[in-house]
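Report on one structure; see the data block that follows.
Moving on to chain A:
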Amino acid sequence: MEKALEVVDLHAWYGESHILHGLNFAVNKGEVVTLLGRNGAGRTTTLRAIMGLTSSRKGSIKVGGIESVHMATHRIAHLGIGYCPEERGIFSGLTTQENLMLPPTLSRSHRGMSIDEIYDMFPNLLERRNSPGTRLSGGEQQMLAVARILRTGARVLLLDEISEGLAPVIVQALSRMIIRLKEKGYTILMVEQNFNFAAPLADRFYVVEHGEAIEHFTSSELQEKTSLLSELLGV
Partner candidate 1 sequence: MSKIALGFIALCGAIALPSVIYPVLLMKVMCFALFACSFNLLIGFTGLLSFGHAALFGASGYLAGYTSRELGIPIEGSIVLGVLTSSVLGFLMAGLAIRRKGIYFTMITLALAQMIYFVFLQAPFTGGEDGMQGIPRGKLFGVIDLSDDLVMYYVVLIIFALAFAFIARIVHSPFGHILRTVKENEPRAISLGYDADRYKLVAFVLSAALTGLAGATKAFVLGFETLVDVHWQMSGLVVLMTLVGGVGTLTGPIVGAIIILILENKLGEIGEFLAKLTRIEWLGALGESVTIVTGLTFIVCVLLFRRGVVGELNAFILNWRRSSTASSARKDVNAVQEPS
Partner candidate 2 sequence: MDEIFGIPMPALMSQLLIGLVNGSFYAVLSLGLAVIFGLLNVINFAHGAFYMVGAFLAWMGMNYLGINYWVMLLASPLIVGVLGFAIERTMLRWLYKVDHIYGLLLTLGITLVVEGVFRAAYGVSGQPYAAPDGLSGAINLGFMMLPTYRAWVVAASLLVCIGTWYTIERTKLGAYLRAGTENPKLVEAFGVNVPVMVTLTYAFGVALAAFAGVLAAPVIQVSPLMGSNLIITVFAVVVIGGMGSIIGSILTGLGLGVIEGMTRVFYPELSATVVFILMAIVLLVRPSGLFGKEN
């Protein structure tokens, strides 16, 4: 199977702080992979490092086979990656529709979802399209943050804690959304604190601790690993 994302010996720094210490993992095309771990383990940093948003990084990050560790952030995006940050990053100076339309389409070969398809999948956003982006509820903002990158034609999605702080009903809706995206062939790398949300969705799991991947297992091995996980994560 072709690797959508391949990370080898990744080190990353924020200024003087050395966060990632030789991280190794891979995501195959069409897979959903979840990074588990405690707070501060370096999972968000991993996603940011892939996008080139840390102050420096070293190692190898291959996106669809193309080495990206020396690329500028906007070039990395054009390799077909969509990034949904933990803070969601909805722009207050823009309306919902402007937020949605902001990211440019990334590649000619992959058309993103059309605006109608997006409004189809997220009818709430259609209703609120002229409101300032930050007037939306937490759940709607999360939907907007994901919808934004779906429009661009990105086929690899980096999702950071999308279920965080949302009502169970919304979290279920997000679950259904991820399943639909998987059916459409998207590759998804998720960072999730909410184990119950991530467990049924992911094909494979990595446990990250102190900036390294210390455990790896598939969804079928999940049962045997629950005691190990509760030890590692306090789950």
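In this section, a contact is a pair of C-beta atoms (placed from the backbone, for glycine too) under 8 Å apart; a residue touches a chain by one contact, two chains touch by 3 or more; residues count from 1.
A word on the picks: all candidates are chains of the complex that A comes from, given by their letters.
These figures come from a predicted structure and were not determined experimentally.
Novice: Pick the candidate that touches chain A in this complex from 1 or 2.
Specialist: Among 1 or 2, only candidate 2 touches chain A here.
Novice: Per the contact definition, I'd like the list of chain A residues that touch candidate 2 in the complex.
Specialist: On the chain A side, the touching residues are 51, 53, 72-74, 76-78, 83, 85, 89, 91-94, 98, 101-104, 106, 148-149, 152.
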